[in-house]
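In this view, the complex is presented without one of its protein chains, the others remaining in place.
Which chain is which? They are A, B and C, in the order written, and residues in each are numbered from 1.
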Amino acid sequence: MLRIAVLGCGRIGKMHAHNIACHPRAELVAVFDVNKSAAQSVAKAYSTVVADSDTAVFSNDNIDAVLIASATETHSDYIEKAVAAGKPALCEKPIDLNLERVKSCAAKIAGSNVPIQLGFNHRFDPGHKAARNAMQSGEIGDLHQIIITSRDPSLPPRSYLEEAGGLLRDMTIHDFDLARFMLDGDPVESVFAIASAMINPTLGAELNEVDTAMIIMRSVGGIQVHINNSRTAVYGYDQRVELMGSAGMVLSDNRKPHECRKYSASIVEAAEPYQHFFIERYTESYIAEVDAFIDTVENGAPMIAEFDDGQQALILAEAAYLSLREGRMVYVNEI
Amino acid sequence: MLRIAVLGCGRIGKMHAHNIACHPRAELVAVFDVNKSAAQSVAKAYSTVVADSDTAVFSNDNIDAVLIASATETHSDYIEKAVAAGKPALCEKPIDLNLERVKSCAAKIAGSNVPIQLGFNHRFDPGHKAARNAMQSGEIGDLHQIIITSRDPSLPPRSYLEEAGGLLRDMTIHDFDLARFMLDGDPVESVFAIASAMINPTLGAELNEVDTAMIIMRSVGGIQVHINNSRTAVYGYDQRVELMGSAGMVLSDNRKPHECRKYSASIVEAAEPYQHFFIERYTESYIAEVDAFIDTVENGAPMIAEFDDGQQALILAEAAYLSLREGRMVYVNEI
Amino acid sequence: MLRIAVLGCGRIGKMHAHNIACHPRAELVAVFDVNKSAAQSVAKAYSTVVADSDTAVFSNDNIDAVLIASATETHSDYIEKAVAAGKPALCEKPIDLNLERVKSCAAKIAGSNVPIQLGFNHRFDPGHKAARNAMQSGEIGDLHQIIITSRDPSLPPRSYLEEAGGLLRDMTIHDFDLARFMLDGDPVESVFAIASAMINPTLGAELNEVDTAMIIMRSVGGIQVHINNSRTAVYGYDQRVELMGSAGMVLSDNRKPHECRKYSASIVEAAEPYQHFFIERYTESYIAEVDAFIDTVENGAPMIAEFDDGQQALILAEAAYLSLREGRMVYVNEI
Partner (left out) sequence: MLRIAVLGCGRIGKMHAHNIACHPRAELVAVFDVNKSAAQSVAKAYSTVVADSDTAVFSNDNIDAVLIASATETHSDYIEKAVAAGKPALCEKPIDLNLERVKSCAAKIAGSNVPIQLGFNHRFDPGHKAARNAMQSGEIGDLHQIIITSRDPSLPPRSYLEEAGGLLRDMTIHDFDLARFMLDGDPVESVFAIASAMINPTLGAELNEVDTAMIIMRSVGGIQVHINNSRTAVYGYDQRVELMGSAGMVLSDNRKPHECRKYSASIVEAAEPYQHFFIERYTESYIAEVDAFIDTVENGAPMIAEFDDGQQALILAEAAYLSLREGRMVYVNEI
């Protein structure tokens, strides 16, 4: 049994706490949140304790590992503390919104062999994984194109947007990472992006933020990647990945809450809107990433999403922002 | 070029005339209808002539074959005349609503080698054929169950119902035939049916007619068959065939007018109602059956739907009616 | 927190124990199994205790309710004991394979207001429920036909078949119940069935057991029901429900493990076989039925599947067996 503490008891931390509590090979030994009542509520539901402080978590010998689901600005510090304490960490994305801070964190933990897994949960989605497996086993021949459709169900509140770091660092970061995952070691060479505030132009202008984007990337090996994003897909969280190859294609499509379809005088085969958002759509992925984390810590299994993946995805976001500003294709090595 | 005359210029006759006129190996040499203006309208559209009488068609040496699309009560007579005149015929179903008349017609044409093809167009549907081909090539292993869903888009007018001979002889006849086609030589042994007037009970009571039915049949080889019928599928003509076997399943599903799907805050993947009715849904089948007819006449290709198939389907309808009356499974050899 | 003990720690009991342990409003306070090591393994995984005996469970004041997942022949006894002890029970189907035993159990617990919920989990499937909700809200107009396709992925082992009580009592029982659920209070009036051993005729002959069946039922209100069953759908657990009405249709279709589809030179839109069996397909249903049970016990919510539903489904199975033997439609009131 791996004894895990959860740092951060907001929406995502709560879900991770649940997954750890239900996991047959893990034990939820403590939770912590700067908001004490949030921590207490989670502790009660899963019969565990609230830690006195984050420091107490890192110094506790009865805690084997930590899951970091606290506010973004704490991530790098916690990673550094986890490494210092020799406690493996599964850290929610992003490492930090500032690339320099990510680099300094990288420098600080360099050489350590304490596993730091990044929470790029899309990599663990059963459909996306099946697509990648099919590609790796040669079912589509040589990979030529990757098309990622990634649209959130609705514009987050203004307060969230003010903190989130911008569409490309907050939301597209998952797609940059997923593209890298599908490229399977072939690095991205260049990036082109367009973006604007189409859903809420007023808010966009006030926050200097965009809500709708299209990106093209090319890998060193010549593979073409397209990502399209929107903050408002009224029909539900739209998460598709298409891998086009010389001998076939695979498409990881959206997931519905159930398979009931309706037929009337005006429509046929109509289903309910897609699973609303990441908690529902990526339920299995969140469980699988905890599972993989335990495998890494207990059995030394190779990590599926590591610290450097977080850094590389952020570099792509920076390249895309530069492309936006200059209206040209940006080479990744310019960043 | 096979020179074909079309007898009957109603909705179906008109469509057959069009298909023959467009067929590269056929020529529409004459049309006839007791309603002369209907015949003239078709003749004009396809630059052909109106025959003076049906008799004139059968005696005309410049007519190689006939397509019989006239009123049901003329079918048997026309088949007998076609055989007497040595003119191959493609005759719309049913041969007759009265089994005795069908038997006397069979007796009269016995021994002739003039091809008489029956208009069981469902046998020619690309989807249904693909299902059968998969079964015949062993893809589903041994066939165990056949499920046929067959629902018309709307209750026909009272005048039609008064003449049609009853749901099981008029509409289910196609499904009885399709079941036999899928059974591929294994004869039906027994039939059980329930039916009632659910869509329009008043009309049903007045005409002693049903509009909704369920049937179970078993073949001599033990294969189980289910047919369900309705006269009113508001979502369009519902025509599905499922073949369940020991090593797999095939499903010939419905066909939409196009593949545009809609996504909104209340539904996803919604398509337009299915192709309205047989003229639209079985367009390719009607063309293919004329094609097959030409192959039979010109090259001696085996017939895919012949006179006896019409007779056997009617026998199943009679067995089903007997089952309805007696609330029991009826053996086909009781008819 | 409802304190629940689980009786029976086989495959299903283990799953129920997991669901209770993860449920935020329930606590898994004890488990019991005649196989002590099975009980210990479950107790360890979910940090609970093994009860000394079933009797000890019923007499323990710190246990609020029981979940009965033990062998079928214990169900009626346990139900009677639960009622005697005033402990609400959620009991796996069937109540008993013998209708007389079910009736005597019913007589014994008559008048009690201790909730006894039956484990007809299909009623809790999100897709099936959505179909029923659509019907109840009038979306399909008047219900005319119900078509249930229910096929297991593979023939169970001989040892299971020897104990299971026959296809119609063991497997079709779920479909009889689901038909009743969709009929929504309109009782089944008559039943017709055919069945044979097509998958393994040798085994069928030895055990006097069938593996493939088709059933037609009619309700008092005239609604037509079709059920088809097979013990071997190689493409995965096939669980579909179709409700056909005067103004539309709803179809609760199968669920795939994920939505990855493959495209090659020989096929398009190919998905992986359906979720293998009930544990996977009905995951959400099993959770939902525990949830409903807690609602009933704690808040007096009406039961969705109760004792009498178990008895009525068994009566339909008996009617179907009589129909098989006599080749005729059997009225339910003959049983």
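Structure notes:
Everything below uses one rule, namely that a residue touches a chain if its C-beta (ideal position, glycine included) is under 8 Å from a C-beta of that chain, and two chains touch if they have at least 3 such contacts.
Computed from a predicted structure; not experimentally measured.
Considering the whole complex, the residue from B:3, B:101 or B:261 that touches the absent chain is B:261. Note on the undisplayed chain: of the listed residues A:212, A:252, A:296 or A:311, the one touching it is A:212.
Summarising the interface, chain C meets the missing chain with residues 233-236, 254, 256, 261-274.
As for the chain not pictured, it touches chain B at residues 18, 21-22, 24, 45, 125-128, 130-131, 134, 139-140, 247-255, 257-265, 272. On the side of chain A, the interface with the absent chain consists of residues 142, 144-145, 147, 149, 151, 190, 192, 194, 196, 198-199, 212-216, 218, 222, 224-226, 228, 230, 232-235, 238, 244, 246-249, 327-329, using the contact rule stated above.
One rule holds for everything that comes next: only the chains that are shown with their structure count from here on.
Taking each chain's centre as the average of its CA atoms, chain A and chain C sit 38 Å apart. Averaging C-alpha coordinates per chain places the centre of chain A 56 Å away from that of chain B.
Multi-chain contact residues of chain C, defined as those touching 2 or more other chains: 247-249.
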